[in-house]
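Here it is: the structure, laid out below.
Rest of the complex left out; these chains stay put.
In order of appearance the chains are A and B, and numbering begins at 1 in each one.
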Amino acid sequence: MIEQPLQADPQTVAEGVNLMWVLVAAFLVFFMHAGFGMLESGQVRSKNVANQLTKNVLTWGVGVFAYFFVGAGVSAIVAGLTTGGSIDGAFTYINGGSTVWANWLFGAAFSMVAASIVSGAVAERAQLGGYLVFTVFVGALIYPVATGLTWGGGFLAELGFQDFAGAAVVHMTGGVCGLVAAYVVGPRIDKYDEDGSANVIPGHSLPYAILGTLILAFGWFGFNVGTAVEVFQVTESGELALGDYAYAGRVALNTALVMGAGSIGAAAVGYARQGKVDTLMTANGLLAGLVSVCSIAAVSSWGGTLVVGLIAGIQVPLVFEALERVGIDDVCAVFPVHGSAGLLSALAVPFVDTTSAFSVSQLVSQIAGVVILAVWAATITFLIYRVLKALGWARVTREEEIEGLDASEHGLETYPEFGQSFLDDVTVAGHADGVDSTDGAPATDGGKVADDD
Amino acid sequence: MIEQPLQADPQTVAEGVNLMWVLVAAFLVFFMHAGFGMLESGQVRSKNVANQLTKNVLTWGVGVFAYFFVGAGVSAIVAGLTTGGSIDGAFTYINGGSTVWANWLFGAAFSMVAASIVSGAVAERAQLGGYLVFTVFVGALIYPVATGLTWGGGFLAELGFQDFAGAAVVHMTGGVCGLVAAYVVGPRIDKYDEDGSANVIPGHSLPYAILGTLILAFGWFGFNVGTAVEVFQVTESGELALGDYAYAGRVALNTALVMGAGSIGAAAVGYARQGKVDTLMTANGLLAGLVSVCSIAAVSSWGGTLVVGLIAGIQVPLVFEALERVGIDDVCAVFPVHGSAGLLSALAVPFVDTTSAFSVSQLVSQIAGVVILAVWAATITFLIYRVLKALGWARVTREEEIEGLDASEHGLETYPEFGQSFLDDVTVAGHADGVDSTDGAPATDGGKVADDD
């Protein structure tokens, strides 16, 4: 033995490298928060931008504590209670140490994705305070129950329900919460005319929305590929082996392709109808594609992924309009993007799973899973937001909504130099002479703009 | 043997860690897409922003399929055909499995960098449809031929042509495609006066352009350092060894320094001429610096890198103006930033290579390489865009261009509250009736938008 060189212990190699990977993935998922912030704030009017951004920042602020002190433990309790397992160690992670905490962070970032989805649905009229109360429930209860039933090893896991990266657990849950919250809060004042016809209320900045989309897509690689969480495993006989990394490349491929499918699907719908490609819808299609791959990324062939992603993209404008027709004002289209696309993904599992033949029992498990998760999310959201409404915390007043939430909730203007108020000033202006002066105004159609000296 | 502890198998360690690294690098390169989106949309007028962003989103959408189903295979075929090698396995990657797909993704992200470059050159007047057709060709043919000849082991590789991270293969190729496409499409209506003098048409948002620049710089670390793709290798005798990581730190250092050199070079030109530092040019200099290090990053001393980066920065404004003078309207300066800086990098290899003495034959190889790649890119782009032009797909109509591509191609306004249309409305306002029209509704046609009074 003495001449033998020292060697790298498999356990140490696995622990160090796996920890590194889960941290990198968690950072990427965290960055999705910036994506949501831009995506959502771009889709609101300039009088509500600061409010949307504040919600985004404080979603992490309050939600991460809810998930740390309560939620992650609730998840373990739910898993135990629904399977007759023990719930004794449910909260041990709180003092768990380095590896436990790193894995907790990965979960926490996921939980805040679910929470962030909601703020897009109730934008431009939900009260900050009530929204934050709801966020606490998402982090402490709604999302943890979903994970406890599934990834935590609870009832749905025993049933065989599969949801690799959370199409149902994270996205559908978040999308349903958003849908129901938007329903209870009611549509924005300007959304419907007296005859019930819906108005388009364009967001104030398309570039923010697209930037947010691409930041989300970047972070989504951490979300999906990072869910292949173990680079290495140590076999029972003590050898080092590739862990989930045996399929990480498949997840990466499917993630890369499904964006294309989703964006093309949504773009095609607009083109087929109006001969024009809607930019925001195309971006939403890309995101719906990413949602739709979450359940299937680790097992689907690229062919299956393409079909699912294409459907996910196509359904975005259709579902969005259907919601509009029934009077639900889902400002940032979070239900089509996260809700129905997440549902689609979970139901697609038995059809695209290359690791096992189609089985009716798998399909039944998937249906049971999405029904239970959706009913859970819908019921609890309805209850909480009804209570918030009764307390007067759900929605700002009519006057505040018209004035804009930036003024009423935050006492500020997002764009003091050329935002809403500027608009008011100009409109108020209305003087004949004011007009000419803008004639040659900066920039624009002539384009000889150029000379700035 | 029995007392000996189990050990980590070198092959497994290498496979797992290398896969992790290539995935992280691929994610970073993917994120460059967001950088291009911001960089380019900031440089167009507000009437063309949505169009630029749509092109960006759909470049990935259609391009990644072109590269997956065709391009990566074409690369292997080109390599085989030009060297008498076999082309049998050209398309095996399509069902290649985890590691193959992860490496494919890294390549796909590179291919979409080349494609994205083009959209900046033809901005503000190229049709969306024709542009997307061209993008399919970039992903399926133009870029794959370039990689097949070089990294794939084809003719130029046999010739000894060196291009570590793709200064010529990715950037010069993309830059030449953009240049030729811009030439065929022709300049924007407002670009030249009747006397042929060029106008400056400033983009609508400098902060987007700078944010895009810094996102690109961030992703570029994945692009360059990630090209040192193997953390570990297994030696022939089966031992674990550091792979490309033996020089990864050199690549990282050169990448960090060259940004500085490029930005200072470009800033200095502006300062020397006008006593002022041009912000956008400085950012373009930073990017040109990054391009200029791509061929040499793994072998150059920091001294060589500084000289090359400085030249790359200095040439940006000069080449840009030269193009303007000959009537080519390269909106986002993609040729100076990617084309000529890429050329410079490839030609610099024999002069700065610390691993071997200067050799004329190396210089000849480099010249042959850039000439062949440039001729290939120029010829095929010319042909494709001429056909597109003949079909009426290359460019929007004069009316559409004046109105803006957001309206004509997408039927929307990027900034409904304070963008172009608002400006128009105000101008229209000149007339008594115009006033009413702005009354209740900043922003837009569709929206009986938001009564804010």
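Here, a contact is a pair of C-beta atoms (placed from the backbone, for glycine too) under 8 Å apart; a residue touches a chain by one contact, two chains touch by 3 or more.
This is a predicted model, so every value here is computed, not measured.
Student: With 2 copies present in place, identify the total for the complete complex.
Tutor: The entire assembly in this structure file is built from 3 identical chains.
The criterion applied here is as follows: only the chains that are shown with their structure count from here on.
Student: What is the distance in Å between the mean C-alpha positions of chain A and chain B?
Tutor: Those two chain centres are 29 Å apart.
Student: Okay, in this complex, where on chain A does chain B touch?
Tutor: Within the complex, chain A touches chain B at residues 1, 4, 7-10, 13, 17, 20-21, 24, 28, 45-47, 190, 193, 199-202, 204-207, 210-211, 213-215, 217-218, 221-222, 225, 231-232, 237-243, 245-250, 252-253, 256-257, 259-261, 263-264, 267, 274, 276-280, 282-283, 286, 302, 402, 404, 415, 418-420, 422-424, 426-427, 430, 435-436, 438-439, 441, 443-452.
Student: Name, in rising order, each residue of chain B that touches chain A in their complex.
Tutor: 3-9, 12-13, 15-17, 19-20, 23-24, 26-27, 30-31, 33-34, 37-38, 41, 45-47, 49-51, 53-54, 56-58, 60-65, 68, 94, 97-105, 108, 128, 188-190, 193, 199-202, 204-205, 208, 402, 409-418, 420, 422-424, 426-427, 429-430, 434-435, 438-439, 442-444, 446-453
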